[in-house]
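A protein chain is absent from this complex, but the other protein chains hold their places.
What follows is chain A.
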Amino acid sequence: MSLSLQTFSTVKDASAALRSGGARYLGGGTLVVRAVNEGDISVTGYVRATDPALSSIDHADGRVRIGASVTMATIARRRDLGDVVRAAKAVGGPAIRNMATVGGNLHAPAPYGDFAVALLALDVTVHFTDRDMPMADFIAGNGTPSGHDIVTAVSFAVPPAGSFRFLKVSRVKPKGVSVLSIATLIDTDGAGAVQTARIALGCMAERPMRAAAAERALVGSRLTREGIAAAVAAIGEGTDPITDPIASAWYRAEVLPVHFRRLLLG
């Protein structure tokens, strides 16, 4: 069966082409072409945009704006992004990282979308052609893959050295699909007490989620075994882990506190 590919130079025109329904936006192909290969007959064609801004990274005054078509491999090579590159390196093998885009990762259903977990912890702004929205609103369901709005970029403040941590747990080494992933952005004062904490979890719900109870428990504490005990006890609060061939919901819930503790103490 023939599926048309429409290529536009602007996101606006690509967005208009999606309005007729059936066609899906093509980024790196790792989600949409896969869906077609698996027999998803709701996809009747592909639409893509080639605006160079979609593939650019602009880093100035401590903030970075990453175009939606930027690949994980490109991010992984950016030393100016600090520990954020660890999250990009955690995605797939080399071929997948050469293809998978930031925009696609935002739409990837669990157990995929490890980089989106990092973006949630980083409190990114998601940009569209005509509006911006916080990552939390985006995840809450605005701008779903079935919509015709196209994400053009994400932007965030590059975290200070040592403040951002990321862990992807998989059973196949060195690279496998996520059992779960954890991203934390933690700011401590001069004495080592936590001032602010953002904790994001992957595979612990259908979409990346914040661990609000653990965040609250961490504020004012030190990152020691005793200091983080309350946060570790609360890390599973509000989670509803997925069950898939990688792991059961029970297993994910069991190992989450263990990996969270290791991430904070490591």
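The working rule: a contact is a pair of C-beta atoms (placed from the backbone, for glycine too) under 8 Å apart; a residue touches a chain by one contact, two chains touch by 3 or more; residues count from 1.
Everything that follows uses one rule, which is that contacts and distances are computed from a predicted model.
*Asks:* Given that one chain of this complex has been left out, which of "Cytochrome c oxidase subunit 3", "Peptide ABC transporter permease", "Metallophosphatase" or "Carbon-monoxide dehydrogenase small subunit" is its protein name according to UniProt?
*Replies:* Options "Cytochrome c oxidase subunit 3", "Peptide ABC transporter permease", "Metallophosphatase" or "Carbon-monoxide dehydrogenase small subunit" considered; the missing chain's recorded name is "Carbon-monoxide dehydrogenase small subunit".
*Asks:* Which of A:Gly45, A:Pro134 or A:Pro257 sits in contact with the chain that's absent?
*Replies:* Considering all chains, including the one not shown, the answer is A:Gly45.
*Asks:* Which of these touches the unseen chain: A:Lys12, A:Arg86 or A:Lys175?
*Replies:* A:Lys175
*Asks:* Identify the residues of chain A touching the omitted chain, counting contacts across the whole complex.
*Replies:* Its contact residues with the unshown chain are 1-5, 26, 28-30, 33-34, 36-38, 45-46, 48, 73, 92-96, 98-99, 174-175.
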